[in-house]
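Only one protein chain is missing; all other protein chains are in place.
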Amino acid sequence: MFEKILIANRGEIAVRIIRACKELGAKTVAVYSDADRSSLHVALADEAYHIGPPKPAESYLVKEKIIEVAKKSGAQAIHPGFGFLSENDSFAELCEKEGIVFIGPTPEAIRLMGDKITARKIAKEAKVPLVPGSDGAVTDVEAAMVAEKIGYPVMIKASAGGGGKGMRLVRDKEEFENSLRMAKSEALSSFGDDSVFVERFIEQPRHIEIQILADSHGKVLHLFERECSIQRRHQKVVEEAPSAYLTEKTRKKMGDTAVRIAKAVNYQGAGTVEFIMDQKQNFFFLEMNTRVQVEHPVTEMITGIDIVKWMIRIAEGEKLPFKQSDLKINGHALECRVYAEDPAMNFMPSPGILHYVKAPTGPGVRDDSSIYSGYEVTSFYDPMLSKLITWGETREDALKKMVAALSEYVVLGVRTNIGFLIRVMDEEEFNQAKIDTGYIERHPELLSEESPEIDPALIAAAVTMEHAVPETNNGNGKSTASNWKLLARRLGVSRNPLI
Amino acid sequence: MFEKILIANRGEIAVRIIRACKELGAKTVAVYSDADRSSLHVALADEAYHIGPPKPAESYLVKEKIIEVAKKSGAQAIHPGFGFLSENDSFAELCEKEGIVFIGPTPEAIRLMGDKITARKIAKEAKVPLVPGSDGAVTDVEAAMVAEKIGYPVMIKASAGGGGKGMRLVRDKEEFENSLRMAKSEALSSFGDDSVFVERFIEQPRHIEIQILADSHGKVLHLFERECSIQRRHQKVVEEAPSAYLTEKTRKKMGDTAVRIAKAVNYQGAGTVEFIMDQKQNFFFLEMNTRVQVEHPVTEMITGIDIVKWMIRIAEGEKLPFKQSDLKINGHALECRVYAEDPAMNFMPSPGILHYVKAPTGPGVRDDSSIYSGYEVTSFYDPMLSKLITWGETREDALKKMVAALSEYVVLGVRTNIGFLIRVMDEEEFNQAKIDTGYIERHPELLSEESPEIDPALIAAAVTMEHAVPETNNGNGKSTASNWKLLARRLGVSRNPLI
Amino acid sequence: MTYSFKLDNQIYKVNIEEDDSGVVVEISGEEYPVEYTKLDDNLYSIIINDKSFTIGTFKQGKQIQVFHAGNLYELEAISDRELSKSGAMGSGLEIISPMPSRVVKLLKSEGDTVEEGESVVVVEAMKMESELKALQAGTIKTIKVSEGDAVEAKTLLVVLTEE
Partner (left out) sequence: MTYSFKLDNQIYKVNIEEDDSGVVVEISGEEYPVEYTKLDDNLYSIIINDKSFTIGTFKQGKQIQVFHAGNLYELEAISDRELSKSGAMGSGLEIISPMPSRVVKLLKSEGDTVEEGESVVVVEAMKMESELKALQAGTIKTIKVSEGDAVEAKTLLVVLTEE
């Protein structure tokens, strides 16, 4: 049993890990940058150490500082959370060298899965399906043969590419030669390299991932899937478990596949194997995340397994006491990521002070957050305010509960995506689980309220004016009797609505 | 489907029911007394109607007013919650007469179970065990024979009794005659009636109850037991599900027994059969509560069944879609009732304004409450502030989570039992589930903190003084430069701890 | 008391009056019986016609943020003096385009009378249509634009005369 654990992270995930440690009886050590002195993870930990300026590169990412605090405080283990040093194999190695337990997989597993090409190779060897394609740069003739083999539509992509340059979607055979020529010419002018590869184009793809939990004694289990198809700018916004789309057969096949790839790298701890899925339930390996994920709560809600606690127990050498057949899906869970951002302005971040926060509560509602009235959302870190999670006996129950919970949220001071999330929850296709990664682009009408209910807002504004303290009271004789009456009411009898 | 439901209650249970209605797509109608205009159930409902003065007898208990609001608002059904009109058979009858659905059992079932003597009779007929005894007043000779038959220790109780008068605990045969004489003489002088009855004395009894859910099509299920042995002044304070004490065999036997008694009165809706249990797992019928109970959440947490939603669906005529064998106990749940009361002063209620409230959150933590910063706890209603519920894979997990959650609670303005609850959770016997209804009396050391950590409190007080606005600033020249520096810091730069 | 608020570049007048029978709020000619209480410094429970609303508000100088059902409304309180300053925001007798937009529809013709709060012009900006309303009752004197016109921010669109 670890007696003291350092949490090398901030925000809601640090809070989440601190709570797990407390429940396991371990003392907790927080680290914080200048920008985070008032963050909740500092307040909730047993000990807290300052580690530098706001920029992650000068604080949360400085391996030596983290190790130094661990030694000073006597922490026996470090939980890295997600982001920051969580997938940094040299940090995991440094911990090992310094005799501190890194709560996560081995440095080797992080390294293997961290390199996309190596990861693909391992997946291939483990007979994990990859998106069919040319497996690297090809000549024009090879390209044509590959396209013929994998079937249309195909994507031609520049090997040196990025940002859509040198990329061409080819819907049928006749267009291929011409598209290939254009892609190569664009690739040459953009990157000085005209080599291209060919891949099957997945129409309306879904993002489905499998949660892995593996102990240090060779037992590797999966905790079923999460669907994370609702994305904006390639970042997940709404996640759920289970996926309403998978058949039981596909579920089992994906689970087995994910276990296979985890076993191939002697995985231990919690990890996630991400897949892209087409409209016929064919799935293809994307990558493996060798850490806890933002959306882990939905899996916890449907399995009853506390993933963060098990990560710690596994790092302590504990064996997983359950087997695959003990695990069952119970009900349905949804997660909405509440961001300080403006959906109407292309999801532009909206940092600032949260003048007021009222989070929803109630049965089946879980709010993983680290915000409070007065908290400042800085531009140094991700503008996620909260992960709102609901559980219900059915997807419909969880969904209605989410609408009710989102409607209870109150956040003043910054723009948020709460209204947008409510509209997604109410939208017909989402209700029918007809979703894919293009969902948000397909529904621009959800980005702003079509007919906002402004009269209650105007009434509230008028009521607020009535209750406001006069801004100046500089003796210019303008204060009216009515003002004073209002002030008196505000100060003395504001709880009685009838006078 | 009900389109609109009136909630004839207040406080956290009204909030709980409103949330369930919203998740079922029904509009909600709140009613409130003068003392409750600022209560959360009013704020959360879709509609709200004032029904009179603070005293329940002039508002929440006035059947006609409730019916009038239901008609005015167009509510098709009324959920009575607990307390108030929830076990009032004539109200249920009035609803029926007015064409409004009463969400609960039939008036007949309420009536039968509401009368203690009738309820005992029904239980006896349904072969439900009762505390062995004389079944009414007896002669001296009969008393001796009954005592002999049921075995010592026995209680002799005055038939007309109450408040401990005319009551004698007899531990062995030799004492019987003498005790009988004393009990009768005391009964005569206290009540003018010397008739007594004899009952087995249950040593260190546990309070264990079975949750019933029955639809209107004859299906009656039980949702396992709750243990509510931790009581003060015969009121439950800590509840849990399942009981750590029951064997699987007793659990099944109690469940079957509870279903039998519910069937005997054609029960429908949610109800609870309460039992007293001795140290050998013998259980005896106490009473049946024909409504939702305060502690229903622990059952919801371990079964995944939303009891309040099912009450509504059953009232709509829906069939229970699961059968007894589908129901499983999943993990362990605890509930602590947070009261505005002072355990050190014999749990005296402590009404007042809650100047500040910060409730705990996190995975597996559910806080069913209706309080907020600024809320006033009046002396008109029960001083319960919140029901804090935690769920864990094991009892130990739930317990540690409860300690962490209670420790996160902050309530300023009134005295609470939070510290007391933390001490109970940390206490050895409670940890080992060695509990009975005499637990709190047996542990007076838990009533107040033995060695409070006063230095952090004193530091916080000093910090508060540093930040306080000078109370008066009447130009007497006493403001020092230091005062102004402090004020400036408070107003402008309080977020930077380093200056 | 009457307050004027700017919201999404439209101006709204809200009149709130209190007498023995309670509070009445009037917006664009519509009257609402209102009953309210403060839950905490930033949260009001407001009952409008027996309907219950829980609304968060935050006021800083003339800026008022209102949060309701997932949506944040950013309002600016406009003083009478600012309101009557012609030009900048339009007096009660002028209808001004609040932002660069396109005139979608003219709902009135010259010579028509309009009520306070009645919609006069529909404009479209950022893919959203907004109705511009008369801030006081009057008669349409001049309409300075045609349907389909693209207009800059603060362009004078319609001039009214008092009745």
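Per-chain residue numbering starts at 1, and chain names A, B and C are given in the order in which the chains are listed.
Keep this in mind: a contact is a pair of C-beta atoms (placed from the backbone, for glycine too) under 8 Å apart; a residue touches a chain by one contact, two chains touch by 3 or more.
Keep in mind it's a predicted model, so treat the numbers as computed, not measured.
Counted over the whole complex, the shown chains touched by the missing one are A, B. Shown as candidates are A:Pro132, A:Gly331 or A:Gly374; the residue that touches the absent chain is A:Gly374. In the complete complex, the residue from B:Thr247, B:Ser325, B:Gln432 or B:Thr464 that touches the missing chain is B:Thr464. Of the listed positions B:Asn266, B:Thr378, B:Ser407 or B:Asn431, the one in contact with the omitted chain in the full complex is B:Ser407.
Here the missing chain is touched by one residue of A:Ala45, A:Val128 or A:Val198, and it is A:Ala45.
In the full complex, the hidden chain is touched by subunit A at residues 30, 37-38, 40, 42-49, 73, 372-375. Touching the omitted chain from subunit B are residues 344, 355-356, 358, 373, 406-407, 409-413, 415-416, 418-422, 444, 448-449, 452-468, 471, 482, 494-498.
The definition used in the following text is that only the chains that are shown with their structure count from here on.
Computed centre separation for the pair subunit B/subunit C is 50 angstrom, with centres defined by C-alpha atoms.
The distance from the centre of subunit A to the centre of subunit B, with each centre set as the mean of the Cα atoms, comes to 39 Å. Among all residues of subunit A, those that touch two or more other chains are 358, 495-497. Contact of a single residue of subunit C with at least two other chains is seen at positions 37-38, 41, 43, 54.
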